[in-house]
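A single protein chain has been omitted; all remaining protein chains appear in their positions.
Order of writing sets the labels: A and B. Residues in every chain begin at 1.
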Amino acid sequence: MIYEVFRQEKKGQAFQHAGSVEAPDAAFADTWAREQYGRRGESAALWLVPRATIHEVTEWADEFDLKYRRVDGYSIKARLKEARERAGTTAAESG
Amino acid sequence: MDTKTQEFLAFVQEGGQVEAGDWLPDEYRAKLVKFIEMHANSELMGVLPEREWILKAPTLQRKLALTAKVQDEVGHAQLIYRVAEDLGKPRGEMFADLISGKAKFHNVFHYPTYTWGDVGVIAWLVDAAAIISQKALLKCSYAPYARIMKKICWEESFHILHGRDVILAMMTGTDEQRELVQEALNRWWGPLMQFHGNPIPRDEDPMYVWRIKSQGNEEARQQFLDGYAPQIWELGLTVPDPKLEKLADGTWVYSEPDWDELMSVVTGHGPRSQDRLAFRKQFLDQEKWVRDLVLAA
Partner (left out) sequence: MNARAQLLLSLADDELIVGWRDSEWTGIAPTLEEDVAFSSIAQNEIGHARALYELAAKELDTDADALAFDREPSEYRCAQLVELHLLDWAHTIARRYLYEEADRLRIEALMESDDAELAGLATKIDREEVYHRLHAELWAARLRDESRFRDAVEELWPYALGVVEPGLRAELATRVGLAEVTANERNGRSPEFDELWQTMTEVRRSAPGAQW
């Protein structure tokens, strides 16, 4: 069985995929992964997950314009310039 | 080359990376698996020249350091074999091909070790040559391989320091110890110069074309000489090549390495090729019952 190994470098950080080990069960995976991914004290924690239980998502529907949900969907420069000209003000100090 | 493959080639040549589940051109996949497999085999076979010195280590600290270094090599083998397995080749099949000679491993691991001088030279210079190749894989177009190279390069950094420490202890020791280092260097120089492979122009090297490697063979060798010839000379050691010299334009020139020797060695005719493969086979066979018991989950 393949166990995917996710490691947390420091407490508070996200777990990141680090590799995989072949083991018959979680107990062996634990014994082996802790040495492969932590013998130098380089990992605060590990998650060991049987590969078969991982559900991967790689396909997305991208048919319609979704820019209204994203930062790049907004362009305020031109309108801000016009508003300042109308008010007779210059750009705010903090910009 | 069909359109899809051409697009793939352009993609990787622009720095694009692919994952295990992506479509890969047949030629790319075949070359990739062969390259990765040879790397994994090399890490595994590289253990054999070094493990006997773990048992002979002359201080507790050296025993610990050398055991840890060789443990790393085994760990690297595990990481690399896993990548090849996920490309579809089972580990057992790779071991069988290694033993039968169908698959290869790097030249340096076909040579004997005779003294503690070898231990120092291997950790200092052979590992250095390997690290240069490994750094050129950090941007591999095949992302799973690039990702494990990060861990491998990080771990190798302590090997070089350990190697240098072993060498410096001998170079500041007795005359006999200094002689051990020089004698080992004399034997390892030839294989080291052959290690990075013949100077095929990188645009003719499929490994570079597909961006599996990010540098050509000669680039790697020049990098090695630039980094390590000065380190060798500053210790008062001599390099057994009177032609070795850095030109004004920064290029290193040297005696032509023996490419026939390299070909002969990597095809299994090195001084220790067969008995190391036999040793590996002996233990694979002896402990097959354990794998059958433990890996049948």
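Going forward, contacts are C-beta pairs under 8 Å (C-beta built on N, C-alpha and C of every residue); 3 or more make two chains touch, one makes a residue touch a chain.
What you see is a predicted model; the values in this text were computed from it and never measured.
All shown chains touched by the missing chain in the whole complex, by label: A, B.
Across B:Lys4, B:Lys102 or B:Arg291, the residue that sits in touch with the chain not pictured is B:Arg291. Counting over the whole complex, subunit A has residues 21-23, 27-28, 31-32, 34-36, 39 touching the chain that is not drawn.
Even with one chain removed from view, subunit B keeps its contact list with that chain: residues 44, 47-48, 51, 53-60, 62-64, 67-68, 70-71, 73-75, 77-78, 81, 116, 166, 169-170, 172-174, 176-177, 279-280, 283, 286-287, 289-291, 293-295.
Quick note on the criterion: only the chains that are shown with their structure count from here on.
Centroids of subunit A and subunit B (each the mean of its C-alpha atoms) stand 33 Å apart. Listed in rising order, the residues of subunit B touching subunit A in the complex are 21, 71, 75, 78-79, 82, 85-86, 91, 147-148, 151, 294-297.
Put simply, subunit A touches subunit B in their complex at residues 1, 18-22, 24-25, 28, 36, 39, 56, 58.
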